[in-house]
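Just one protein chain is left out here, and the rest sit where they should.
Order of writing sets the labels: A, B and C. Residues in every chain begin at 1.
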Amino acid sequence: MSHNSFGHLFRVTTFGESHGLALGAIVDGCPPGIALTEADIQGFLDKRKPGQSRFTTQRREPDAVKILSGVFAGPDGVQVTTGTPIALVIENADQRSKDYGEIANKYRPGHADYVYDAKYGVRDYRGGGRSSARETAARVAAGAVARKVVPGVTIRGALVQIGPHKIDRARFDWAEVERNPLFCPDAVMAEQWAAYLDEVRKKGSSIGAVVEVVAEGAPPGWGAPLYGKIDADLAAAMMSINAVKGVEIGDGFAAAELSGEENADEMRAGPTFLSNHAGGVLGGLSTGQPIVVRFAVKPTSSILTPRRTIDRDGQETEIVTKGRHDPCVGIRAVPVGEAMMACVLADHFLRHRGQIGG
Amino acid sequence: MSHNSFGHLFRVTTFGESHGLALGAIVDGCPPGIALTEADIQGFLDKRKPGQSRFTTQRREPDAVKILSGVFAGPDGVQVTTGTPIALVIENADQRSKDYGEIANKYRPGHADYVYDAKYGVRDYRGGGRSSARETAARVAAGAVARKVVPGVTIRGALVQIGPHKIDRARFDWAEVERNPLFCPDAVMAEQWAAYLDEVRKKGSSIGAVVEVVAEGAPPGWGAPLYGKIDADLAAAMMSINAVKGVEIGDGFAAAELSGEENADEMRAGPTFLSNHAGGVLGGLSTGQPIVVRFAVKPTSSILTPRRTIDRDGQETEIVTKGRHDPCVGIRAVPVGEAMMACVLADHFLRHRGQIGG
Amino acid sequence: MSHNSFGHLFRVTTFGESHGLALGAIVDGCPPGIALTEADIQGFLDKRKPGQSRFTTQRREPDAVKILSGVFAGPDGVQVTTGTPIALVIENADQRSKDYGEIANKYRPGHADYVYDAKYGVRDYRGGGRSSARETAARVAAGAVARKVVPGVTIRGALVQIGPHKIDRARFDWAEVERNPLFCPDAVMAEQWAAYLDEVRKKGSSIGAVVEVVAEGAPPGWGAPLYGKIDADLAAAMMSINAVKGVEIGDGFAAAELSGEENADEMRAGPTFLSNHAGGVLGGLSTGQPIVVRFAVKPTSSILTPRRTIDRDGQETEIVTKGRHDPCVGIRAVPVGEAMMACVLADHFLRHRGQIGG
Partner (left out) sequence: MSHNSFGHLFRVTTFGESHGLALGAIVDGCPPGIALTEADIQGFLDKRKPGQSRFTTQRREPDAVKILSGVFAGPDGVQVTTGTPIALVIENADQRSKDYGEIANKYRPGHADYVYDAKYGVRDYRGGGRSSARETAARVAAGAVARKVVPGVTIRGALVQIGPHKIDRARFDWAEVERNPLFCPDAVMAEQWAAYLDEVRKKGSSIGAVVEVVAEGAPPGWGAPLYGKIDADLAAAMMSINAVKGVEIGDGFAAAELSGEENADEMRAGPTFLSNHAGGVLGGLSTGQPIVVRFAVKPTSSILTPRRTIDRDGQETEIVTKGRHDPCVGIRAVPVGEAMMACVLADHFLRHRGQIGG
């Protein structure tokens, strides 16, 4: 079952609400003997952390992770995983709950308020409760562990579109991603986006985006056809991230316009492929080429323009979502997408090893 | 685990290869007391069946389903489900294995041949074996059962794009879908597509497509956030279908270009929504609006133009895929997409009822 | 979820009723490249098959297994598993449904009739439907595949008690098990049991039994503490067999009377253990010693002495269960227990290899 768990052999279960005491994850099934300290995880959390530029929410969270279990320092003093469940906890610090008074009784369009009430009859409305993007900190922490399970694999993400503005593929440079606060691989576009986002932010508006995550170094054969296909798991993983509305692998929706001749990734000795329309996945299995996933993130639903809605009693009203919000929630989705890619690959690496050996 | 199973409370496990003795599915967890005969399933299989128009493969398969277990005729003579596993078997008739001799040793670009060998070291190469679209017959059979589990829900699919040719939304008519062999909801476009596909077919080429599946009647609250979100499960379900490279919910990738104001689905008393950019899903839960999923299907990889490839020994060679193939495999993906939607909804209906009651 | 599935990486899903068209299993996750034919499975089915001596039901079933998928003959002609789901089907032949007319409306004490009606509101009453021991044929078929996944492991079962008559441990001889129709490892006791069972059978009565299954050759470390412990999975596996009411590992209930000194299995270099009170499992992990499981089978509930019961309308009545039955259903449980042991070990072997490698 998968209410709040993800993966099978490498299995992540998260808990926590935006304004509760803490959030976290249990990582179960991690192989033993892998060096792991809090510092290994903290770097990735820092990358996702809010309040680092004017383009993300001004909520200040240290996002300091604590490892409660599953590691042990051997005689040589190096702390390693022991094969038992790794509990990761991040305390909530800057909760500022008073900001959220109004939303206790009104449903914010685009948010999960209404449907949580419809399902559960009760909801922790503070900051969106469980449905807040704050939960993605737990994903990033788990993803940091997952990366260590597949050490030969490089996983990198970038923002490739904000609103109507797409990067120029000819200028794509992974090094550039590290240099700007927008995870933009195109130095020219990074500046245009910054200006554009300033406008969006000043209007109290928000805008959607597209994230691309690429994994290099996975060998051919990972995946479990037909219902544990690696692309099916990646689709679920990315779609489970807050605000994501679409996922594609390789050419994705563009493949609908291709002929069979154009789409065929021809092969030469190596084995090697002459192109990668498939995005590194055929028949649900990795091909050995880079695994390329893109996902669309809708605009932040919290905006300053009043929107029509209803309250908990079904009465018609209006709402303006004050508080601290991201003008483009897609930015902080980049490290989250990387983390989900890492979790899927770690799981499939272990599953493959289980069924096939090696 | 999910090698070849899908769903949790309503759980489907499929088996079978393209040219094996039979393929089929076990549907486990179906509630008892639901009227079910082979005829209920056969209608959906006939819709997917190959060889029905010049636009699909000319393989002739009766696709006659047999129910081996899980049903029983009570004293009133009506055959109903008993709550025990329902085994559905479809024998393969027109196997014509000799067509596939060449592919035993060569990898067809775009197909799963290479990766199956890379993973398993052995593969049933006849007609693509397990990775053949023939397996989708089992999905359609299971989907027919799933529909009966959620009787108030209407699930319909249509083809909305072939190659560069998209339907005109203003002419969208579900009734039209039944009238042409291309599941096209736009009568004008249906004729254009037919002419276009004739060209594609005559060239021995193929073309991609986009399928849209809509479910109406699901109440708000189905779904299991955060890792059993209904949209995450739909994404996995659709991505697991052969040749699918992208999935989107509601506005999908177009949401990347929207502002928060545009994207917000405002609410009025009812409760009702004034728009459905969300495609019927917020926070991973159904909103009560139509659930709208689209998925991109790549062009059939089997084409008559020679492509460069390698053989099992790694030697460079060329291949032309003869045999009987769909010029646009997206066409027959329509009933398959409907079936996957039905399976996801049946599962989430039962899961919701389990956790919440009612 | 586990309605009708068992195991995780090596996963068995069964279907079928006693008097339906067929029963069977899908074995999912089996590693590829393992030689497998129907003959490999048939031998184990024959061992379990009814009607082979006067001590088991006289129902005549060929129990001929057919493999529908998941195997393929490579160029050398040897048929091997391909890593895809293996569907195993056994047709029901000698159904003789007319014998079971009376039980359509009356609940047989000790059988599942009443609870199936209470749960499902409908049941296939013919021969007990899904709750019939006939389903264990599917387990034995799956177990035959499982054995091939752990080739270095020897799995053997024996009957060690019938009613009050226990074997003499000093006379325990595995070779003897093959020589008598009661799977008795004690030649002297085998004769006493035969005479005793003749009496039981002539009275139209039945009697309980205890089965012991031993696996030798599993290395230390299989199992997944704390909730996938190998002994926990064995307990579930054995308890899931029809009529089983108790399971114990190693000394089992006798351990309640031991002191810590007596119970400790001391170790010497090797590593080796000086005793095996633990039955080959410590902390949920295999120790490398023989894994020893015993389970208690209650007497067949179908007996010729009238018992008080109620009918479907809740009216009080009596019932005599005619038809063909086993005087001691524990006998045929021996190969079933072996099969369940094999399935648990195959699953844990693959899981261990997944998490740890090697």
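By our rule, contacts are C-beta pairs under 8 Å (C-beta built on N, C-alpha and C of every residue); 3 or more make two chains touch, one makes a residue touch a chain.
Computed from a predicted structure; not experimentally measured.
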{"item": "Sole residue of C:32, C:50, C:208 or C:335 that reaches the chain not shown, by the stated touch rule", "value": "C:208"}
{"item": "Residue, one of A:53, A:69, A:272 or A:315, that touches the chain absent here", "value": "A:69"}
{"item": "From B:164, B:270 or B:354, residue that would touch the chain that is not displayed", "value": "B:354"}
{"item": "Touch list for chain A against the chain that is not drawn", "value": "1, 3-5, 8-9, 11, 13-17, 20-24, 26, 28-29, 32-33, 66, 68-70, 72, 74, 80, 82-87, 89, 119-124, 129-130"}
{"item": "Chain not shown, touching residues in chain B", "value": "1, 8-9, 29, 31-32, 83-84, 225, 350-351, 353-357"}
{"item": "Footprint left on chain C by the chain that the document does not show", "value": "1-6, 8, 14, 107, 109-112, 114-116, 118-120, 130-131, 135, 161-164, 200, 205-210, 219-229, 231-240, 242, 245-271, 274, 277-279, 282-288, 296-303, 305, 307-310, 314-316, 330, 351-352, 356"}
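Heads up, the rule we're going with is that only the chains that are shown with their structure count from here on.
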{"item": "Overlap residues in chain A, where contacts from two or more other chains coincide", "value": "1, 8, 225, 351, 356"}
